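First the structure, which I've put down as structure tokens, then a few questions once you've had a look.
Here the complex is missing a single protein chain, while all its other protein chains stay put.
Let's turn to subunit A:
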Amino acid sequence: MKFTSVLAAGTAAVLALGLTACGSGGGGDDAGGTDAVTITVLPKNLGNPYFEASTTGAEEAGEELGVTVEEVGPDTASPDAQVPFINTAAQQGVGALVVSANDPTAIGDALEEARSAGTKVVTFDSDTEPQFRDIFVNQASPEGIADKQLELVAEQIGGEGEIAILSASANATNQNAWIALMEEKLASDYPDIELVETVYGDDDDQTSFDKTAALLQSHPDLKGIVSPTTVGIAAAARYVSTSEYKGKVAVTGLGTPNQMREYVEDGTVEAFALWNPTDLGYLATQAAAALAAGDITGEEGDTFEAGRLGEFTVGADGEVLLGDPYVYDEANIGDFDF
């Protein structure tokens, strides 16, 4: 009676299984062996240009070190979607897991289980609470970010004159920390530069755009705008690029190459800063390999060799600092796509 339908549905499921079996022919043989180290890279989500850049770096490190680097990840950037991939890494018993956490605590239990199964855990870009991982590869220190932005703006305005800051919201923790550091450094190292005003664009494109216009009107002698937020710098550059101030007022800060490309190409922006995600993925994988090989344990003071980036030392709380922010300008912006 219903047997035909039973058979039809059965065929479908067996087909689905067939895919599983086929997959194993390709990847199963080399993935499970204990002789070769496998490192799993788990970004916040797949299809994200920023993490595609970091995975490129991870694969580069894997090739140099002769370890297998596999990228897996969910299609949405949520912690619950990341957990099954962490569990899988534990089941596979991979040597190390390199992860950018979607939540500092929600993936903690899964990471702890993976570690008790012998997998080393390195976080990069977004950390978990320190007890859940061996090492965090930090993209930049607050001091590094503050100093680099001042260096850029000082260079672009010729070392003297009025500048203003276009920040995110007035209570943004990161931005406020950077601004406080910039104010200190301005007072001590840049006596000829005056910070005339700090305005807040709330990380909203339109608000940031309007605040830029207001800044330029109320400070006719303004020579530079520093925006330590990717939304702000792009909005400021857009306003300046179509105004009479283009080429007269410098715009710099923290931005991403894809947002800033047209303003660098049309000459509105000379240079801006951000860390380099490719280097970040490269360093995180080097650290993971060093942990998996037992060269380091993640203790403060451990040192390891990270290929083309040189030697790194593990700092307090298992943190490794990538270094000073990377400067993007006309010469190199074409190499990046994120």
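The rule is simple: a contact is a pair of C-beta atoms (placed from the backbone, for glycine too) under 8 Å apart; a residue touches a chain by one contact, two chains touch by 3 or more; residues count from 1.
The rule is simple: contacts and distances are computed from a predicted model.
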Choices "Autoinducer 2 import system permease protein LsrD", "YjbF family lipoprotein", "Stage V sporulation protein AC" or "Succinate dehydrogenase cytochrome b556 subunit" - which one is the UniProt name of the chain not shown: "Autoinducer 2 import system permease protein LsrD"
Touching the absent chain when the full complex is considered, from A:109, A:160, A:299 or A:337: A:109
Contact residue for the chain not shown (choose from A:74, A:95 or A:298): A:74
Residues of subunit A in contact with the chain not shown: 1-17, 19-21, 23-24, 27-28, 31-32, 46, 70, 72-76, 78-80, 83-85, 87-88, 90-93, 103-109, 113, 117
